Structures are given as C-alpha cells and as structure tokens.
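One protein chain is absent from this view; the other protein chains keep their places.
This part shows chain A:
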Amino acid sequence: MTPATVPHLPRGVRLHHDRVRGTMVLLAPERALMLDEVGAAILGRVDGAAEVGQIAESLAQEYDAPLAEVSADVAEFLSDLARERLVDLHG
C-alpha cells in the first residue's frame, strides 16, 4: 500500500448506520463489524476515488493529530480489512 493506493468497498460489503445500537457497522458476508469512531471515520472516506494519503490528511486535519501517526493507523486498519477481503485496494 502506498499513499496513492485507492481503497474501495467491494460489492457485498457496506457501511450501515445501526439505529438500534447507535453505532456504525461494516456489514459483510457472515460478518457485522461494529466500528469505533476512528474506524467509521476512515471507512466514511472510502468512496472508491480517495487515495489512502488523502484520507489520512483529511483525518489528521479533522482530529488535529500528527499526520505520520494517522497515516500508520489508516494503513494498518485498511490492510487488516483487505486481508479479510472486506476492502479492495487498487494501485
């Protein structure tokens, strides 16, 4: 994964606002992943066009956090999901 990699949610994986539990959930085959605020913020920026670097920059700005730290967190989070085929990575 590089800062220019573009992540996207493949068909069969989608973000869902769970009104009953008051949380964002990533729904996938036989999986319902309850997301914390950071996870929801990352995946909320995954639109099939935004690059990993742009997603990290936007988060660093919004949360007023060091870019290097945020970039590492974003890369780790998306790599874990890609290993489970919950996110596809291009480029």
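Criterion: a contact is a pair of C-beta atoms (placed from the backbone, for glycine too) under 8 Å apart; a residue touches a chain by one contact, two chains touch by 3 or more; residues count from 1.
In this text, contacts and distances are computed from a predicted model.
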| item | value |
| --- | --- |
| Protein name (UniProt record) of the chain left out of view, among "PqqA peptide cyclase", "Acyl dehydratase", "Cytochrome c domain-containing protein" or "Glycine cleavage system H protein" | "PqqA peptide cyclase" |
| Residues from chain A at the interface with the omitted partner, ascending | 10-14, 16, 18, 20-21, 25, 27-30, 32, 82-85 |
